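As you look at this complex, bear in mind that one protein chain is not there, while each of the others sits in place.
Up next is subunit A:
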Amino acid sequence: MTKALPSVSRPATPGFATFEKPRHSLLIDGDGEPDFSAIQTSEEFRALKRRMARFILPATVLFLAWYVTFVLLSAYAADFMSTPLFGTVNVGLTMGFLQFVTTIVITMAYSRYSRRHIDPQVDRVRALAEPDEELA
């Protein structure tokens, strides 16, 4: 985590306020605001989107399919859902409780994936449009 830098100190033109040469040219416009169209097409941003999709798409398909399966089985396969599993606890109650478990597992997995693979890439994209903070 880097320290916050007041946004007013953002230079108007790339590298203007720093003494060292910037490592890359900043994707900002004349007012010092980020150039969003250029960032959107940058390789760093596209990589960020790919990384998010790689987790979110399969996870969403998985949890929605699992939820819909549970709902459909409850509605149309009551006999199967009432098969006893442990003592009086049947398949339906177990599957319902497992919905809680999978929700927690996916939540924690997303949190971990974000910390390891998304947050660092977000920092890389932000660096495209922000003065180098390590100098500050």
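Everything below uses one rule, namely that a residue touches a chain if its C-beta (ideal position, glycine included) is under 8 Å from a C-beta of that chain, and two chains touch if they have at least 3 such contacts; residues count from 1.
Simple rule for what comes next: contacts and distances are computed from a predicted model.
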Chain left out of the displayed complex - its UniProt protein name, from "Spermidine/putrescine ABC transporter permease", "Iron uptake protein", "thiazole synthase" or "Cation/acetate symporter": "Cation/acetate symporter"
Touching the missing chain, which residues of subunit A? 4, 7, 33-34, 36-37, 39-40, 45, 48-49, 52, 55-56, 59-60, 63, 67, 70-72, 74-76, 78, 81-82, 86-90, 92-93, 96-97, 99-100, 103-104, 106-108, 110-111, 114, 119, 122, 125-126, 129-130
